[in-house]
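One protein chain is absent from this view; the other protein chains keep their places.
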Amino acid sequence: MKTIGHFINGEVFIEGNCQQDVYNPSNGTVSKKVDIASKKTVEEAIAIAQAAYPEWRNTPPIKRARIMFKFKTLLEEHADTICKMIGEEHGKIIHDAAGELQRGIENVEYACSAPDLLKGEHSKNVGPNIDAWSEFQPLGVVAGITPFNFPAMVPLWMFPMALVCGNCFILKPSERTPSSTLYIAQLLQEAGLPNGVMTVINGNKEAVDTILHDDRVKAVSFVGSTPIAEYIYNTAAANGKRCQALGGAKNHAIVMPDADIDNAVNQLVGAAFGSSGERCMALSVAVAVGDLAADALISKMKEAMKTLKVGAFSDASNDFGPVITKEHQQKVIGYINSAEQQGAEIVVDGRELKVTDHEAGFFIGGTLIDKVTPEMLSYKAEIFGPVLQVIRVDSMQQAMALIDDHEYGNGTCIFTRDGEAARYFSDNIQVGMVGINVPLPVPVAYHSFGGWKRSLFGDLHAYGPDAVRFYTKRKTVTQRWPSAGVREGAEFSMPTMK
Amino acid sequence: MKTIGHFINGEVFIEGNCQQDVYNPSNGTVSKKVDIASKKTVEEAIAIAQAAYPEWRNTPPIKRARIMFKFKTLLEEHADTICKMIGEEHGKIIHDAAGELQRGIENVEYACSAPDLLKGEHSKNVGPNIDAWSEFQPLGVVAGITPFNFPAMVPLWMFPMALVCGNCFILKPSERTPSSTLYIAQLLQEAGLPNGVMTVINGNKEAVDTILHDDRVKAVSFVGSTPIAEYIYNTAAANGKRCQALGGAKNHAIVMPDADIDNAVNQLVGAAFGSSGERCMALSVAVAVGDLAADALISKMKEAMKTLKVGAFSDASNDFGPVITKEHQQKVIGYINSAEQQGAEIVVDGRELKVTDHEAGFFIGGTLIDKVTPEMLSYKAEIFGPVLQVIRVDSMQQAMALIDDHEYGNGTCIFTRDGEAARYFSDNIQVGMVGINVPLPVPVAYHSFGGWKRSLFGDLHAYGPDAVRFYTKRKTVTQRWPSAGVREGAEFSMPTMK
Amino acid sequence: MKTIGHFINGEVFIEGNCQQDVYNPSNGTVSKKVDIASKKTVEEAIAIAQAAYPEWRNTPPIKRARIMFKFKTLLEEHADTICKMIGEEHGKIIHDAAGELQRGIENVEYACSAPDLLKGEHSKNVGPNIDAWSEFQPLGVVAGITPFNFPAMVPLWMFPMALVCGNCFILKPSERTPSSTLYIAQLLQEAGLPNGVMTVINGNKEAVDTILHDDRVKAVSFVGSTPIAEYIYNTAAANGKRCQALGGAKNHAIVMPDADIDNAVNQLVGAAFGSSGERCMALSVAVAVGDLAADALISKMKEAMKTLKVGAFSDASNDFGPVITKEHQQKVIGYINSAEQQGAEIVVDGRELKVTDHEAGFFIGGTLIDKVTPEMLSYKAEIFGPVLQVIRVDSMQQAMALIDDHEYGNGTCIFTRDGEAARYFSDNIQVGMVGINVPLPVPVAYHSFGGWKRSLFGDLHAYGPDAVRFYTKRKTVTQRWPSAGVREGAEFSMPTMK
Partner (left out) sequence: MKTIGHFINGEVFIEGNCQQDVYNPSNGTVSKKVDIASKKTVEEAIAIAQAAYPEWRNTPPIKRARIMFKFKTLLEEHADTICKMIGEEHGKIIHDAAGELQRGIENVEYACSAPDLLKGEHSKNVGPNIDAWSEFQPLGVVAGITPFNFPAMVPLWMFPMALVCGNCFILKPSERTPSSTLYIAQLLQEAGLPNGVMTVINGNKEAVDTILHDDRVKAVSFVGSTPIAEYIYNTAAANGKRCQALGGAKNHAIVMPDADIDNAVNQLVGAAFGSSGERCMALSVAVAVGDLAADALISKMKEAMKTLKVGAFSDASNDFGPVITKEHQQKVIGYINSAEQQGAEIVVDGRELKVTDHEAGFFIGGTLIDKVTPEMLSYKAEIFGPVLQVIRVDSMQQAMALIDDHEYGNGTCIFTRDGEAARYFSDNIQVGMVGINVPLPVPVAYHSFGGWKRSLFGDLHAYGPDAVRFYTKRKTVTQRWPSAGVREGAEFSMPTMK
């Protein structure tokens, strides 16, 4: 059985002390092993990155960017291989994996503009014959810890920008979906990245804690659940590291009475069930304003869900695939059960789904629940499954209050035709990423990704312009050249530009 | 005896439970009392700020900026009053207080461009007929905790930008120098700021901890010593707050053999002894490259220091005044003693200085110490007194290694005429603010202030462009309007711009 | 009778050779004379500006900006005086003059952020150890030629930004409304502007042509009618000058069937008749989509216009005042006559208006014309009077085609509640300034003003960010410092960053 190793100093390395099963969720079997790095391996990898840093830091940004240009081409050439790896280990359908990869490549494209993005501000004559400018210098060795649900995209949110800014990068991907990440790192090598600049370490909490406590690691980017995000952020902060940690979500769509309901339903089906709902931007709650809108929504959703096709990752005609593990499958079903017990109405029930020839796969069918209320457990938690819950309210204000009262503030959306409603919503809602008739308002790569409230710990959002600031430190230089003849008198007061 | 109160809801408030002496360091006497706020008072002030927030948040940025325009005018009109307050409580000479205030006003000027600084990025057609843009929304109630040594400037680094971004501000200044800060807040009121938007709380650790643990406070800016900065940062982070905490410094100037030595000496006298060295940007170590440069430096410094005039704040002919407390005076003298004991050479000795008619003032004369080595206690610590230490090295590389090995990385400077030396230095030195023939490279207000290493905890620097990002949170809106006839098919894959 | 002079070298100067009447349009009398400069006077003024340039160019931007801070304060203090001068000579009601002045002051506010706006871009390591940055240097002596209808605002669009960028400015305002412009220049002086940096020249075509042909003048900004704008632009271009020349307009509002019609009417009354329609952003054509919308619009406009109060500038209860001259009054009436003759329906007729006690004033009442068609003379021309014409169409596409087919493309507006209609309109309409439910979409001072098609000649728009680029020339510096020991081989090929 194949063992997935680490990528250290330009080579695949298998430590061999500890290994863990990697499942194929589409049929519930173990298909590979992944090597789990010890503290010692992580520390050696950091040392190698540290050694590669000085030369990489001094490489002109345009040369660093050119490796990204080449990397983009390679990712496109090898897209099928990568998508198959993702599908096999994660279970998402091949077209969805392609979508993920494409979103990742967009971040590589953005990283190609590093020479422009790294420009500092130059001020002539801040005082007489004194100039000042800012430089954005790399941090050194930085790390990323990424989740199972986007093994290509989320790492690509992080390392392309970190690298073009001049940092060396240590990536610890999820041990459940390691193959594509490793493969991608190898393409980076092929694109011309010097050895040691990019590292992939598979590991568990030991690896994470080693990274968090090692003084040579200057920053950590994390995407995962909120409790872990909080732990990562506080531990990193206490260890003097820069950190951005993205956590959980509960994304609501408001369906207004004036919404184009067919359009809304079409959008919601994909946004709620795509990737089995295992996305931090999945649309998991629809808030219908008025019973008319709610009834129409329920009835049309029910109809639309009849054609949903669930199955193995490899069949491109499927709409979505299994969830990641047996345990997670049971957890999602538990949430549906609890909603039922707490009085919600299961309109479409995916709990008993069996997929022919894939009976051991971790499948759950698309599930639609009506008459959910804020007190229900299924509402409070992030389910991370193919479950859309509908809440009925009387007014837009009530809908907005629901969203603002929720622990998370990642994404949200409103369906309406009305300019004023859209503007009021986007202005006031306490959520970081807002869609107007766009159910998955994931910002494009040249904007930045980030939730509010307990969906993100840190000052700066992920990728896009904020990432440039996250992966660099500001240096400000103030310069005056002494002229031949002039001698200034001593200045005892605070120097100012009077 | 006058009691300095708090500024809450547009009024001066004295709680009356606990008060503390405020000294005049120029003559060593207690001149006023300052009221110390209880937890309850702090919490009520936060509640008032919270209540004022929604309307302030919705005030157009240009209107918020116009209050700053007016505020600038008022600060200039009342500069003498403010400088006298600063001098009386801090001891710095009136011209130095004026310099401090001017630097603070520059931040008010920068805040006047809020409408420009708050612009988001607008992208047309991120996909077909889909637009996206970013908004930078205020955080809510935010706080600042500021040190004794710049009672006007450091608060002005913080609240003007915080306010124009739409936040309400709680300021806890140093209890040793409270008068000018309170007065300035009252001018803000006069400039038209609504009640509750700006608050000043005098207090001690109880007030600080109340701020740090209150969920309604969304961010904390701090300037002070490194141990406290680290405590503030970690506590704020653990409580889900955004934080930037600026700590201590040990700023070195390299004097190269080709330096314009007269110019360097003129600059150093002011940079080392101005404000009695009680500045986080004070130049406290001169690293001379080669004995020739060192001998010239020592001899010319000695000469230049003969004319140094030390005395009470109110006499504008003085160069600098007393240090802040009796305890601090003894601590500084202790550092000089230790240097002497560890083998350094006291070239000019300020320990015994007596100022006529101000015998009880907390004075120390300008002190120059030669042949300091990195092992000495006086080198490792931030002395915060009128003491310049000289280290002799053989090469620029040795000089740079010294600087990079020090715990702090706030400011630094090189004196040279050579373009290549200057560029190499500014590129490689591990310090956040670099001067080329500029001994106090405090960035102008439209750049940002921040040290590296243990001189700053946080991602973003103080004031300038970074402050805009610090005092706002990013919201990204993605918008598509459904057209009349077109209905899109459901999208199950990750939506991308293929 | 008072004579209005020029402002040269910090003093008011009257040449005395040639003078012209200045009318008070509210009562049709000559109230002052204005001195008309000869070619010689213009050339001497340019020489003085030229002499003042080197020192002003080298003044740090923050110091230049501080004069604008002071200038803003003075404009606000003397607003009443200025507004009275405007009203007296132009005829606009005092509250409208105040609005104009306020809009002008906003440009002064924007100019206060010069140090930020003038920042260049700094690139570290464009090649190994090679840095590059851009500087935006002033042009030298630049000129502005401004129209009668905004004697305060339009000059303030130009010179504050030109000055803070480091240029010296020659302003030739309209000879019909010279007083306020001269007064404002004197306030600039009071604010601390050095002599010679700002010049006001009253004159006619001779002065204009002198400016256009003098090599020492590096750029010309113009606002006026399209034929003159075109002449100015081509003459300036042929003489090697940078130029932006803003011309005429015909601004349409589309009233959609779903529009909030009461709101639209309220907005239109002000936008069409305010300042007697003598604004390049006046809303002079309403395009109603569907007869339902048209009928409602006509009926409600008729009603709303009943309360319109027309009269002398000094009575703040008036809605608008006279037009600028007797000739212009007759010209406007001529357009109304022609519309009537060509078959349009005069719904409200302002031709016969008499204002008690001001019978000789150049008044025209608010006029509403229905059933206008594109062939009519009154539709083709810019009337510049208190006349609103209504065109009826069947669809939004027809409405947009009308706008796109018109010679001018300054401003336009749509009244709708529908997000999709608004977005389609703003995306596709061939007009530079677009309002969504905003009838006078004059960009705020921190954006830029400019029409399309024959409404503007030049690459860059007026005021705002474009003005910074207009009033500066880019310099790019590329820098490498030779290191001590390394000698590079000769490079014969085009040097690149391979």
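Order of writing sets the chain letters: A, B and C. Residues in each chain are counted from 1.
Definition applied: contacts are C-beta pairs under 8 Å (C-beta built on N, C-alpha and C of every residue); 3 or more make two chains touch, one makes a residue touch a chain.
Since we're looking at a predicted model, the values are computed, not measured.
Asker: Quick one: jot down which shown chains the absent chain touches.
Answerer: A, B, C
Asker: Please identify which residue in B:Thr81, B:Asn125 or B:Ser299 touches the non-displayed chain.
Answerer: Of the candidates B:Thr81, B:Asn125 or B:Ser299, B:Asn125 is in touch with the missing chain.
Asker: With the full complex in mind, choose from C:Glu88, C:Asp116, C:Glu175 or C:Asp319 the residue touching the hidden chain.
Answerer: Missing-chain contact among the listed residues: C:Asp319.
Asker: Touching the left-out chain: which of C:Asp260, C:Asp315, C:Asp349 or C:Asp404?
Answerer: C:Asp260
Asker: Which residue, C:Glu88, C:Glu106 or C:Glu420, contacts the hidden chain when the whole complex is considered?
Answerer: Spelled out, the listed residue whose C-beta touches the missing chain is C:Glu106.
Asker: May I ask which residue of C:Glu121, C:Glu206 or C:Glu340 touches the chain that does not appear here?
Answerer: C:Glu121
Asker: State which residues belonging to chain B touch the missing partner chain.
Answerer: The list for chain B reads 58, 60-63, 115, 118-128, 133-135, 416-420, 422, 436, 497.
Asker: Over the whole complex, note the residues of chain A touching the chain we left out.
Answerer: 62, 65-66, 69, 72-73, 106, 109-110, 112-113, 115-117, 119, 124, 129, 131, 418-420, 422-423, 427, 444, 446, 479, 481-484
Asker: For review purposes, identify every residue of chain C that touches the missing chain, sorted by number.
Answerer: On the chain C side, contact with the omitted chain comes from 93, 95-96, 98-100, 102-103, 106, 121, 123, 126, 130, 132, 134-135, 153, 233-234, 237-238, 240, 242, 260, 262-263, 265-267, 269-270, 273-275, 279, 304, 319-320, 417, 422, 426-427, 431-438, 440-444, 446-450, 452, 454, 457-461, 465-466, 469-470, 473-482, 487-498.
As a working rule, only the chains that are shown with their structure count from here on.
Asker: Taking all residue numbers at the chain A/chain C interface, are over half used by both copies (same) or under half (different)?
Answerer: On the two sides of the chain C and chain A interface, the residue numbers are mostly the same, over half being shared.
Asker: Can you check how far apart chain B and chain C are, centre to centre, with Cα atoms defining each centre and the answer in Å?
Answerer: A distance of 43 Å separates the two centres.
Asker: What is the distance in Å between the mean C-alpha positions of chain A and chain B?
Answerer: For chain A versus chain B, the centre distance works out to 36 Å.
Asker: Chain A to chain C: how many Å between their CA centres?
Answerer: 48
Asker: Of all residues in chain C, which are in touch with two or more distinct other chains?
Answerer: 62, 115, 119, 124, 418-420, 422, in rising order.
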